[in-house]
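Just dropping this structure here.
Every protein chain of the complex appears in place save one, which is left out.
Going by the order they are written in, the chains are A, B, C, D, E, F and G; count residues from 1 in each one.
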Amino acid sequence: MNSEELLKLLKSLEQGKLTPETAFERLKHLPFEDIGFAKVDHHRAIRQGYAEVVFGKGKTPTQVAEIVRAMLRAKASHNILITRANKKTFAAVKPAARAAKLRAEFHELSGTISIERSRKIQGKGLILVVTAGTSDIPVAEEALVTARSMGNRAEAIYDVGVAGLHRLLEHRDKLAEARVIVCVAGMEGALPSVVAGLVSAPVIAVPTSTGYGSSFGGLTALLAMLNSCASNVSVVNIDNGFGAGCVASVINKL
Amino acid sequence: MNSEELLKLLKSLEQGKLTPETAFERLKHLPFEDIGFAKVDHHRAIRQGYAEVVFGKGKTPTQVAEIVRAMLRAKASHNILITRANKKTFAAVKPAARAAKLRAEFHELSGTISIERSRKIQGKGLILVVTAGTSDIPVAEEALVTARSMGNRAEAIYDVGVAGLHRLLEHRDKLAEARVIVCVAGMEGALPSVVAGLVSAPVIAVPTSTGYGSSFGGLTALLAMLNSCASNVSVVNIDNGFGAGCVASVINKL
Amino acid sequence: MNSEELLKLLKSLEQGKLTPETAFERLKHLPFEDIGFAKVDHHRAIRQGYAEVVFGKGKTPTQVAEIVRAMLRAKASHNILITRANKKTFAAVKPAARAAKLRAEFHELSGTISIERSRKIQGKGLILVVTAGTSDIPVAEEALVTARSMGNRAEAIYDVGVAGLHRLLEHRDKLAEARVIVCVAGMEGALPSVVAGLVSAPVIAVPTSTGYGSSFGGLTALLAMLNSCASNVSVVNIDNGFGAGCVASVINKL
Amino acid sequence: MNSEELLKLLKSLEQGKLTPETAFERLKHLPFEDIGFAKVDHHRAIRQGYAEVVFGKGKTPTQVAEIVRAMLRAKASHNILITRANKKTFAAVKPAARAAKLRAEFHELSGTISIERSRKIQGKGLILVVTAGTSDIPVAEEALVTARSMGNRAEAIYDVGVAGLHRLLEHRDKLAEARVIVCVAGMEGALPSVVAGLVSAPVIAVPTSTGYGSSFGGLTALLAMLNSCASNVSVVNIDNGFGAGCVASVINKL
Amino acid sequence: MNSEELLKLLKSLEQGKLTPETAFERLKHLPFEDIGFAKVDHHRAIRQGYAEVVFGKGKTPTQVAEIVRAMLRAKASHNILITRANKKTFAAVKPAARAAKLRAEFHELSGTISIERSRKIQGKGLILVVTAGTSDIPVAEEALVTARSMGNRAEAIYDVGVAGLHRLLEHRDKLAEARVIVCVAGMEGALPSVVAGLVSAPVIAVPTSTGYGSSFGGLTALLAMLNSCASNVSVVNIDNGFGAGCVASVINKL
Amino acid sequence: MNSEELLKLLKSLEQGKLTPETAFERLKHLPFEDIGFAKVDHHRAIRQGYAEVVFGKGKTPTQVAEIVRAMLRAKASHNILITRANKKTFAAVKPAARAAKLRAEFHELSGTISIERSRKIQGKGLILVVTAGTSDIPVAEEALVTARSMGNRAEAIYDVGVAGLHRLLEHRDKLAEARVIVCVAGMEGALPSVVAGLVSAPVIAVPTSTGYGSSFGGLTALLAMLNSCASNVSVVNIDNGFGAGCVASVINKL
Amino acid sequence: MNSEELLKLLKSLEQGKLTPETAFERLKHLPFEDIGFAKVDHHRAIRQGYAEVVFGKGKTPTQVAEIVRAMLRAKASHNILITRANKKTFAAVKPAARAAKLRAEFHELSGTISIERSRKIQGKGLILVVTAGTSDIPVAEEALVTARSMGNRAEAIYDVGVAGLHRLLEHRDKLAEARVIVCVAGMEGALPSVVAGLVSAPVIAVPTSTGYGSSFGGLTALLAMLNSCASNVSVVNIDNGFGAGCVASVINKL
Partner (left out) sequence: MNSEELLKLLKSLEQGKLTPETAFERLKHLPFEDIGFAKVDHHRAIRQGYAEVVFGKGKTPTQVAEIVRAMLRAKASHNILITRANKKTFAAVKPAARAAKLRAEFHELSGTISIERSRKIQGKGLILVVTAGTSDIPVAEEALVTARSMGNRAEAIYDVGVAGLHRLLEHRDKLAEARVIVCVAGMEGALPSVVAGLVSAPVIAVPTSTGYGSSFGGLTALLAMLNSCASNVSVVNIDNGFGAGCVASVINKL
């Protein structure tokens, strides 16, 4: 039941079209059936400019394509984002997009598919995605595509790890320009501390599972980032480029 | 807003004492302000016969005593239970109970204080608390006092660890009699598997932090219990005698 | 040796058909050879309505089919349950069931095969299986099929994770109806705490290995569930849908 | 060397007041000695409205008081914040503040001392600090005092854990009002997921070391928060109320 | 019920002094009440020459002294061993031993108290206890005293860690003489591998919690010992000198 | 250089057949080149009756076959054992054995190949290998084949886990007969504690990597075994059936 | 901008060829654009004689070949090293080297490809690589090839684990000769402690992921090495033969 329906129900009661008992029956479960609640939820989606997202892993290409078709039928203006997908999924999604006169794009490095319905930039500034190494790029690209799908201007700087400081420092103008920085690193996960010390923007740190041995699938980078001596750093899960892109987008729309 | 109030409001609207708009204003936040929701919560407390519980750790004796006084003023019939308390807390709580013509009892081994307002047995059968060793007794007693405070008949068998099987097997009649069994063990945590194999009752396993070295503060016992080859075992947190007593009580009242 | 046989032996002795020494010989190993002991075991199986269960993993389809055939020959009335099976196992089991004029059913999502010999409902109430996400469904279905095979009425609600509270709250009537709830969740494992706060029934929490990075194959969800702030929650092993179904069934038959 | 000084040096050289060699000497270490670099650092401090912070742990009261006196001598307008302090530290710091005609305030729960030099609100919206339990309050208060010292409007809601959902939902207006939310929880760490699902603001999750047994000093809550199914959550270190307050402040000033 | 009693009961029945029903009543619980079972247990204690052991930790001096008095009343010939004790416990135990005309001895390094009632050597060969460093001596002494109390000839070699190989090799004759070796080491736990490579005797490895940092309270040494490349090594818990002494004694009496 | 050779060299020197300088040259590296040292090593191999062992994992069938051929050429009387092998390795080894007029046997469950050159029983008693479940059999068989190859009488009892105690207790005669027991279990690893409580023999516990979820590849069983409340238990690495067989053999030959 | 260019710029300013403002513009970003900084970096590469290194893992053969071609075009005299490569990568790299009249060599055991442009020995002494077992050889060879590519004389001793001490001691002359020792071991990781006790050279310990069960992929060896009782040992990551080779080379060139 949404607000309009509630008001209508109350008016029917006032007008004697309904007994108080009947109204009571319809209202007594209101707390949780209430569409107003869902609306808040809906409102949030709109406000955040969240793209509609499908987590592709564990779904067949056909399943993903069907979900996408349903989304497209809804004629909303949200962009559509499919994460953890592959070429087969893309092959299934492509015609679905084309049928809606839209173009699906496959971002191969990160296994992300995006369908753009709106190019409106809603984020107020630049989201900058920075990686320590080249093997962090897939996670970084997931963050990048996510941020863009959610209506943000987003750019990337790759391979500026802390053992070659000058590579990073060359980009200090771009770092200073960013309103939110997503910092992606595996191994010792030191990049967010160094980057956060150079800027005043919030830094979202993303540990990656690159590395071997005692990198323990990204645990080392995760722990290092949580213990950053810089105080403008917060952290998301290992390899969670999507989450970092979301958090950055939510902040960039404030 | 409870059901009566909602019905009253709806009748006022029907009777023209209220405009639909005013009613709408009062109803639109209903989902969460609704007393009906709180009532469910309240009803649950009554149905479960949950004692009113104060977690004593980290509170001063005075703070605990004040909370207890407030509980006693409410004149409910629930028993009152204070866990993780010490002698000083007991000294502060004792006069508060006496002032309400009740008697506070200190269970020294487990650091639990109970104030009985009702002796009604609500649980349908026997809750049996079993320990592997003598050092598991404090946790066991917390479960025991909790179960009793919540209106259950509860008994205990101590020191029947699996390396001396005959000690356990001597009690098989009592094991068979129990409707729910709480099984407390540290070190290798093997007791729940053996007990659960001997009975048809649900077994709530409680790992304890007794032991040393690679017992890792109860982690070993916890993991062992989670991997029990018996299929009527479920587990609560390390040293969580209170939780085990609660779960057992909830089941025993079904 | 069962009770009747023991009594018969004792009578034979009384009647002089047996010397005390012969009786002694037959009795001296009684503690462990005793059929009465095995009978208790058997009795337990009957009382609990435990289905006869084959753990399919690590067994060839032929091996599973042979075990099933042996079970079917025993002409017991227990339902038969095969967990962690696949299509090939099903292909081998199917004709075995058909030969016994029974029908094997393959539950593909959970890889469970059930053969129903009895439809008798032995559980007293409803077992409700609830999941946080769609990827938790395989584990949930294993719990569901297990509970049903053991003679319980069991239903499921899927995909009601805590970040979209209204989806969960819409089902509060069903939650309130359940006598036992199995709560299946991966990632942060928060669902059992929220569900347990809404009901008075015991909640069996099942962590799942879904998620990635620092979900550590379900360890995060497991730890979260063990630390639930709700006191009517107990926990089984990661992905242990079967165990949760068993515990729920044991409780539901009390 | 700042920009003005650099320009002045260059002009001196142009005007022949300096030889190129002398200028070279002064400039050759510029990359790292450069005041411009330090200025960026300084500028960042000003822009972020960072309070000047002393980490009190491991320092004697006298040491802390001396550092505070040095800060006060600098006559900057930053507020001063001392974290992880105790009464003795406060006794030492109090006269130092009084001598500067300022008032030191001791926040006993969190062991934080604040000296306010400016009451200017620089943050654009409300920072809301929410806790799951009462034992999370010390960490929450550290976040609160930090956020306020850095020039933000900050409020707190305590004890709204997920097992009693109605307590949380009663505050949904305040949740909706917040521009940034700091969410503090121990045990299963589920609160950030539920809160983040109700709002569109960024949520900074802070695990606390409250709990016992398998809470492993906050590790369980930390892992749960990193695996949140809500996509507007990022995480800081266990008990890091200060860090959460900083990150929230940095975001709130965007 | 022991064998004699069982035979007597059967004869009573034969002689008509007992009805089969009465006999049945007394026998039906036999499997677990059977004294024969306890006898096996007793027999084992005798055969192994197990000393009677009190785990002193967590018991008051008075409690330990009472247990010891009860042991002494039993007039058995087992030696008595109290582990994890301190001077106060010794002060309480001393007069109890003296009253029984025995002498209690306090082994200060390991906090072990022994009361010798028999000096009979039951072990067939020498048990040699070897340590890597001086800080491993307390654990080694616990093993030594345990082995001696259980009737073994036991000697010790201390401080022969692997980084100074010649110190160990000087003792190769003694190593070759030993029938069982207990090898105690903290830090990297390498000693058992080296010792086991020099001898043909079984080596019981005991990790100790000495060390700091990533020794993780003995976990590192424990893991190292479990992964020994020597194939005559088995391992007991961290700091478990008592257990090592027991295992060595059990083997030495074969 | 062995003792005889050393004496001979010294006599040559005495007899003037050698200068002191030449003798010095031959002796100066004695500490490590000394054949006496190697002899000890050799002697150990003979005394222990160690089979000659090839660790098959990571070696090609051809490599294994070549090593075996070399062993067979040496015409020693040791049995030959190849662990962690597969059918292909067996196919390569078979003709090598046949060429030496011996028969290679493939133990498929454990992937072990044995070539018997001697049937002499050197162990003094029975080595009994016991498993908790059927999935522990491969590891148990590795222990069994190892013990037999090293000249021991060895038997096995499978699937006597602690949740069905009567299955284990039925075998108590065999348990009592064993001189050394190898106890193999995964999941909660409780079997060694129960078995060790029933016997006076040393028990070698072998954790297995069977199980799932929080069994963590055998870690849970390993920790449980290390924390056994029985004092005649020592432990080897996860899945280390070979090691357990070796330790048991070393003990059984004492 | 290097020193010469800075001096030139300053002279141009002095000579009026440049305004102070233009100079200021060019200098203000100096701290990070400075060529002097990059030069230091370059200088380091030259001084260390670092080979140019490509981490092959995660790159296609074509990608690796392209990078190698670019390196070869640069006509530097550094050797080229490709780690974690396979035969396909080698097939792609081979013609690239041949085109530059160089010869690529594939080190199959370690999956390393080297292209030698200089045979100059820059290291002052011998780098000795020692392994505990045969399965540690791949990691050892990576260290060996790395050390040689970087201009060092490097030799290897394989399979001298601590359980057969005489095998190690036979090589004590070679151990004493080495200026730096790289010590590679899996399982209990004891070799570095023993080796370091025999020499005065720095020992670089490399844990390997060989082993099974509680070796936890090399974690056990890593921890053991970090806790070495020898004080001339430092450690690199699990399986990091390359890193060990680098560290050894850096030291050997001092």
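Operating definition for what follows: a residue touches a chain if its C-beta (ideal position, glycine included) is under 8 Å from a C-beta of that chain, and two chains touch if they have at least 3 such contacts.
Just so we're clear, the structure is a prediction, and the values are computed from it rather than from any experiment.
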### Task
Can you work out which residue in G:139, G:204 or G:221 touches the chain that's missing from view?
G:204
### Message
If I consider the whole complex, including the chain that's not displayed, which of E:11, E:124 or E:172 touches that chain?
### Response
E:172
#### Entry: Contact set of subunit D toward the excluded chain (per top definition)
31-34, 37-38, 41, 58, 207, 209, 217-219, 222, 237-240
### Summary
Even though one chain is not shown, subunit F touches it at residues 3, 6-7, 10-11, 13-14, 16, 19-21, 23-24, 27-28, 30-32, 34, 36-37
## Note on the structure
Had the left-out chain been drawn, it would touch subunit G at residues 40, 43-44, 47-48, 50, 53, 124-125, 176, 179-180, 198-202, 204, 222, 226-227, 231-237, 242-244, 246-247, 250-252, 254
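Here, only the chains that are shown with their structure count from here on.
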### Task
Write down the chain pair in D-G, B-C or A-C that repeats the interface of C-F; the criterion is over half of the contact pairs matching by residue number.
A-C
### Query
If you tally the C-beta contacts for B-C and for A-B, which one comes out higher?
B-C
## Note on the structure
Cα centroid separation, subunit B vs subunit D, in Å, comes to 39
### Query
Just curious, how far off is subunit F from subunit E if you go by their C-alpha centres, in Å?
26
### Task
For subunit E, write out the residues touching at least two other chains, lowest number first.
31-32, 34, 37, 41, 198, 219, 222, 226-227, 237
